[in-house]
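Missing here: one protein chain of the complex. Every other protein chain is in place.
Just so it is clear, A and B label the chains in written order, and each chain counts residues from 1 on its own.
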Amino acid sequence: MAWARRILRVNLTEGTCKHEPLNMEWAMKYLGQRGLATKYLAEEIDPKVDPLSPDNKMIMATGPLTGTAASTAGRYSVITKGALTGAIACSNSGGFFGNEMKNAGYDMIIFEGRSPKPVYLMVQDDDARLMDASGYWGKSVWDTEEGIKAAHGDPQIRVASVGVSAEKGVLFACVVNDMHRAAGRSGVGTVMASKNLKAVAIRGTKGVNVDDYPAFAKAVTDGKAVLAENAVTGQGLPAFGTQVLMNVINEMGALPTRNHTSVQFEGAKDISAEAMAEPRRSDGKPNLVRNAACFGCTIACGRISTIDRTHFTVAERPQYHGASGGLEYEAAWALGAATGVNDLDALTFANFICNEQGFDPISFGATVGAAMEMYETGVLTKEQTGGLELNWGNAKALTDLAELTGRGEGFGAEIGLGSKRLCAKYGKPELSMSVKGQEFPAYDSRGIQGMGLTYATSNRGACHLRSYTVSSEVLGIPEKTDPLVTEGKAGLVRAFQDATAAVDSSGLCIFTTFAWTLEDIAPQVNAACEGDWSAEKLLEAGERTWNLERQFNIDAGFSGADDTLPSRLLKDAAKVGPAEGKVNGLDQMLPEYYEIRGWTADGVPSNETLSRLQL
Amino acid sequence: MQKSLNIDPGKCTGCLQCELACSYDNEGVFNPSKSRIKVFNFETEGRFVPYTCTQCDEAWCMHACPVDAISVDAATGAKVVSDALCVGCKVCTIACPFGTVNYNTATGKVIKCDLCGGAPECAKACPTDAITFVDANWTGLEKMRAWAARTDSGATASA
Partner (left out) sequence: MSDTLGSGSAGSAAHVIVGAGPAGVVAAETLRKADPDAAIVLIGNEGEPPYARMAIPYFLTGNIDEQGTYLRKQAGHYERLNIRYVQGAVTGVDTAAKTVTLADGGTWGYGKLLLATGAHPIRPPIPGLDRPQVHHCWTLADARRIVELATPGSHVVLLGAGFIGCIILESLFERQVSLNVIEMGDRMVPRMMDENAGGLIKRWCEGKGIAVHTSTRVTEVRDGDGEELAVALDNGQVVPAHLLVVAAGVRSNTEFLAGSGLKVDQGILVDDTLRTSDPDVYAAGDCAQGPDLSTGGYSVHAVQPTSVDHGRIAALNMAGREARYKGSLIMNVLDTAGLISCSFGSWDGVEGGESVTLLDDPAYRYTRLEFKGDVLVGAQCVGRTDHIGALRGLIQNKVALGPWKERLRHDPNRIMDAYVATSQVV
C-alpha cells in the first residue's frame, strides 16, 4: 500500500487541522495526485467560484509512488482553480517537499477558507499546527524557507511557500519548494497567498511502504536501467538539462521569438545549454556549476548555476553570487527568445528572482514579450512603463521588470496581470500569446503542429506538459511523426494527454516518458499499490481524469470556443525556417480530436463517454 | 581484502537513492530520516556530499559503549550495533566525533552504517557512482584516515 491513506484537512478560516481517511474508492479510480485531487476539488467546490475567494480550495497532493525508490518519485502537485486562468489548475513540482509530505503520512493536504491573518502550516508527522506568519509576510521564498527551518531548529524541514509576488496578487505566482522547485503555472501561488497561507513546512519521519517489495524492487531496477540506457534520459538531460532543446527547436523554426513575431531567434546559441557550459570571459567559470536531481531521480536534469559576479545585475549584490537553480529550457526561452534578450547572465538573474519571489518565468517572460511588442509599436509609452524602455532585447528592462514583478510594484504590477489582461487593458487583446489566459511555452505551433492542438485543448490553458507531442514530432518518441503535418495529431494528442494524466497521478516525473511508456510504469505502480494496475488501467484513469478536468472547466463557464489559438498562429504564416509559410492547422485537428474523445461537436463529453468512464 | 565505501561528492546529484535504499534495507520502509547515510546539500556551492561512517580504526563508538553492544564484523571490518545488547544510552552518539551514530527514538536503539554485511545497498543504488564499494586501501580513504587521526584525542602512535 503505497498510499498513506490519510488526508490532512486545514480550514484556514477556522484555524483547524484535521486528519481524515483517504477515499480509497476514488483512489482506485484516479490513482492519486493530479487525478485524485481533481476529483476531490470537483466534488468540494463550485466550479464557478472566484479563484481568489475563500470558497476556492487548494490541494497539495502526492502520488502513491511519491516517497518510494522509483526513479523520480518525489513529485507533488498543487490542484486548485487557477488564478490566472479560472480553469482547473494542476501544477506539478519536484524537489524534496513531496517526499516529506508523504513521509509525514499524508496523500493530500486540503486547504479551505481564508485565514484572518498570515499563517503557515507546520507539520511534523501526525502533528499539524497553523503558526503565525506575520514575521514572514512580505519576505521572499528564500528568506521564508531559511527562516522557518531555523526557527524550528531543524534543517531537514522541507518548505513550500509563496513569495511577495503572490502576496501582491501577481496572477502567475507559483508555490516554490526547496528554494527553486516550483508548482509553477496557472497562478496556484496566487491562490495560496489569497488564503493568507504563506508556507507549508513539513518534517516527515514515518516512512513509505509498498505492497509487494520484491516485485517493486525488480520493476524499479528495470525502470532505472531503461532510463540510464536511453539517450535522452541517460545522457542528454543530465548533461544539458531541458536546455538541450534550445538549438534544436530553433533550427526547426519552432522557437517563438519576440512575442511570436518570428519562429527563429538569432540569439538562441547565446542562451543555450552549450552557452551555459562555456567558460565565461570574466572568471573562466561556466554558468553551469553542475546538474542536480530532485528526490529519487536518476535522471538529474536540474541545473545549478551562477551569475558572473561582474554582471550588472549582481556586481553590487553579493547575495546573488552563490549557486542556485539555473535556466531550464522553458524559462530560458521565455526570458530570452520571447523578449529578444540574449544575455545569459541577465536571464539567469531573472530566473533567480522568479524563484526567490515565486512567479512563473514562462508567463512572466511571455508577458514582458507582449509588453515589448506594445512598446515597440507605440501602444505603450515610457510614461506608462514607469520609465522603462521596453525595446526588444533590453536585458536591463527585463531584469528590472523581474524585480518589480517580484515585489508587485510599478509596471511590474501590470506585468503581473499576465498578457491576456495586460493586452486587453491597452486595447490589443490579439497580442496576448495565450490560451484560456495562460501564456504559451517554448514551442511555436506553426513549426510543431501537434502542439497547437495540445495548447488549444489543454485543460489548464496553454501548456506543453499536458501532451508533449514534441517527443514524437521532434525527438521521435515513441515514434517519429512529421511536425509540419496535422494528420494523425488528434490521436497523438489524445494519447499523450491521457498517458500524461496517469503519470501525473502516480508521483513520477513526466520526463521519465522520454524513455518509459506506461508498460514500464505499470509494473512499478502495480507492485507498489494494491489493486491491479495494468497499462490499460492507468490509461483509463488518465482519460477519466482528463474528462473530469474538462467537465470542471465546462461547469466553470468554458466551452469549445475557448479551444483556440491567437490569430497570429492561425493566420500569420512563419516567415523563416523549415516551417516557412505555415500556420497552425487547428481547424483540421480539432473536430477529429473531439470525435476521438467521444465529445460532441461543441467539445462537451457525451453522456456515453461520461458513463463509460464512470463519471 | 576488506572493502570500504568510497565517496566522490563531485559525482553526487543529491537524488537520495542511497538514503532510500539504506532505509529500506535496515527499516523495511522507505524513510530517509532513518537512513544511515545522509546526503548534505551545500546549496550555494552547488555541492552534494554523501556522508556516513568510515568504520574508523579508532572506533570511538565501540569503545565508548558501556555494554559491549558494538563490535567489529570480522569479515567486513564494520562496527556493528547489536540491537539485542544496545540499551539506548546514546553515549556512542556523543562519542563519535564524525556524528555518524544516531539514536532512533522509535526503537530506543542507536543506528549506524554496518556496510550491509558486505554489500552496501547505497552503493548499489547510486546512479552516478558517487558511492562505490572498493578495496580499502583505495586513495580516497587515506584522506579519511588522516582526518580520523587528527580527531584522535590520544596518541597517533597507538596501533
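Simple rule for what comes next: a residue touches a chain if its C-beta (ideal position, glycine included) is under 8 Å from a C-beta of that chain, and two chains touch if they have at least 3 such contacts.
All values derive from a computational prediction rather than experimental measurement.
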Residue touching the undisplayed chain, where the options are B:T54, B:T76 or B:T128: B:T54
Touch list for chain B against the chain that is not drawn: 7-9, 38, 40, 42, 49, 51, 54, 60, 63-64, 66-68, 85, 87-103, 105, 108, 140, 143-144, 147, 150-155, 157-159
Residues of chain A in contact with the chain not shown: 146, 149-156
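The criterion applied here is as follows: only the chains that are shown with their structure count from here on.
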Of chain A, residues touching chain B in the complex: 67-69, 71, 96, 99, 103, 156, 179, 203-210, 213, 224, 228, 238, 289-298, 300, 302, 304-306, 322-324
Chain B to chain A touching residues, read off their complex: 13-17, 20-21, 23-24, 27, 29-34, 43-48, 125, 127-128
